[in-house]
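Before anything else, here's the structure in question.
Of the protein chains in this complex, one is absent; all others appear in place.
For clarity, chains are labelled A and B in written order, and residue numbers in each chain start from 1.
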Amino acid sequence: MSTTARKAGFGSVLWDYLTTVDHKKIAILYLIGGFFFFILGGLEAMLIRIQLIVPDNDFLSAQFYNEVLTMHGTTMIFLAAMPLLFALMNIAVPLQIGARDVAFPFVNSLGFWLFFFGGVMLNVSWFVTGAPDAGWTSYAPLSIFSEGHGVDFYSIGLQIAGFGTLMAGINFIVTIVNMRAPGMTYMRMPLFTWTTLIASVLILFAFPALTVGLFQLTFDRLFGANFFNPELGGNAIIWEHLFWIFGHPEVYILILPAFGVFSEVIPTFAKKRLFGYSSMVFATVLIAFFGFMVWAHHMFTVGLGPIANSIFAVATMAIAVPTGIKIFNWLFTLWGGSIRLTSPMVFALGFIPTFTIGGMTGVMLASAAADYQYHDSYFVVAHFHYVIVGGTVLGIFAGLIYWWPKMFGTLLNEKLNHWFFWLFFIGFHLTFFFQHFLGLMGMPRRYWVFGEGQGLDTFNFISTIGAFLMAVGTIVFVYNMVMTQVKGKKVSGDPWDARTLEWAIPSPPPFYNFKQLPLVRGLDPLWIEKTEGNGKMQPAEPLGDIHMPNNSFVPFVMSLGLFIAGFGVMFQGSYWFLAAIGFGLFFGSMIYRSFKDDLGYHIHKEDLEDEKGDGSNG
Amino acid sequence: MADNTNSTSEKQQFYRKKHKEEMKHHVLTFVMMIAFTLIAFGLVMADVSAMFTIPIILIMAAVQVAFQLYYFMHLNQEGHEMPALMIYSGIFAAFLTILALTTIVWW
């Protein structure tokens, strides 16, 4: 299937990707989509830093600065970090548990297209009435009184993307619960699979709160509801609660998979099994559990009262304990290992101190009394960039370089990767380390200028220089990705001499992944076979027909339907017909889908025997 | 082969009997749910004091929901461990949400 499509022209490749339900191709789609928005969010960040390079700058207008700032945050969280993580989950998780695909291939594709159209919707706002300008948190009543349709694009665009995320989350939970290969018990699952499972559970329970919050915002702005309108009894604090009930688990959704990546990378390149595997699993579950009970630490200055603030402060500090367990486990894994300084490993080593600093400032922010000083200052900006860039983004890059061979069958240039790392890493610390001090000196976040003679000039200047270094690093990485694919030098199935199941099959894997499902004999199954067996996974079943799902164009049409409907709902009046068309497409696709049996097809045993992919390393 | 079909039909009869018994439980559950509903509405219509009524009707709602989940939706049967875990996690998150929105918003 895939090989014939590749030889064919551009049109059929495009059609193949528009209709694909193969988790490996959806991973590539997520990678392309996520990286595009990452670059876009990065450009917005550069605009912010250029504006703040000197005091009283007029590079951007105040209104445009608000829009850029809002879109930077929204884009990076929802449209860059999450899809890039989904790219890694899609490529790695089914292979790590020895499955032929995810549980719901159709829903997987639907999840991607909903994210994609949601992201496009948000960015269309730049060209229609202006982008959202109420911050990525979009606090009411500011968001209610924001003029134009910017915030409507925010609420409807995120709503669409959010549906996609929710579906992707459910899909991964079911995949991991139901589709593990024989012998792959829960406590033999690789840590990345574990963190994906837990992050997906968080998605399942956190996103509905955002859904409701966004609906309320939409109804308030477009249909005259009064949820956040105090004149008619509304209460703006409800939005803050709903947003953070979603928002705090969201940051764990972002960081846990990154923890998972490092827990794969570090043992591989230290040539040791992960220290304290079960405590790692336990810590992950504990972080998720606590993650639901800490959201109000974003709201210490709202005035919830000393009792509520104390409870949330203590719960927040408690999260430092399982996180600390993880940090120590990684250090102990490194201890006495024979370390190879490959680029994913360098990212992992850079992550540990960076994230620890971010965690430390997190505990500082968690003390409610002190938070009155830090709140809404650059100290907070520095803190969350240390955990999100220093944690999630470094994790995404480590994972991307690590699993690149599985996605494309090629290996990124190591030398350029190291260049990328050092430029990005040094740039990152230059940018954000000094923002701690800016915050303590009293510089508030989200302001479009700072005054002269306030002693803020030097650190802001350094910060902007650092941002440029990060940008240069990213350009190096993009160049590396493009050149690697142009050269297209193929590598073996196991270029890193790794430990988990995904490395037991060729790179890139055949579209059915495993010809015969492997028999898992313990944690790090491939490593067990390498040390105790003949280096190959033993099959758990005889060679037989393989059932595969059919490609489908319906997910694309459904998502397009919601996209079109969004405009109708937003502009109303003579545009209502757009809503009719959009919802017609959406529900029509659903009916089409229920009326047409989708039984998939079978690859026959005889055809499988001819193909490679016999589970050997290469 | 004949032996095989014989045993399957026996099995089927056994299952049918089992299903019938289950169905009896379901009808009983339904009767109790209706009874709870009647009591709840009755309490409110009879103007019993709010301090007494509200906790009682909330508890009865919770019990009704447990009936729905465990009997009508078969959460008590085997193979429902993960669903039960997820429903309880959902109830936990739901509880926190409602608790926060009823206590720590400005009034």
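Descriptive notes on the structure:
Going forward, a residue touches a chain if its C-beta (ideal position, glycine included) is under 8 Å from a C-beta of that chain, and two chains touch if they have at least 3 such contacts.
FYI, contacts and distances are computed from a predicted model.
Its record in UniProt calls the unshown chain "Cytochrome c oxidase subunit 3", which is the match among "NADH-quinone oxidoreductase subunit N", "Cytochrome c oxidase subunit 3", "Secreted protein" or "Peptide ABC transporter permease". Although one chain is not drawn, the whole complex shows that of A:97, A:110, A:158 or A:173 it is A:173 that touches it. The chain omitted from view is touched by exactly one of A:109, A:216 or A:284, namely A:216. In the full complex, chain B contacts the hidden chain through residues 8, 11, 15-16, 19, 22-23, 26-27, 30, 33-34, 37, 40-41, 44-45, 50, 53-54, 57-58, 60-61, 64-65, 68-69, 72-73, 79-80, 82-83, 86-87, 89-91, 93-95, 97-98, 100-102, 105. Residue positions on chain A in contact with the hidden chain: 103-104, 107, 166, 170-171, 173-174, 177-179, 204-209, 211-213, 215-216, 219-220, 223-227, 229, 231-235, 238, 241-242, 245, 545, 547, 591, 594-595, 597, 599-602, in rising order.
Here is the rule we go by: only the chains that are shown with their structure count from here on.
Separating the CA-averaged centres of chain A and chain B is a span of 37 Å. Interface of chain B with chain A (complex): residues 82, 86, 89-90, 92-93, 96-97, 100-101, 103-106.
If you check the complex, the residues on chain A that touch chain B are 173, 177, 201, 204-206, 209, 235, 237-238, 241-242, 245, 292-293, 296, 303-305, 308.
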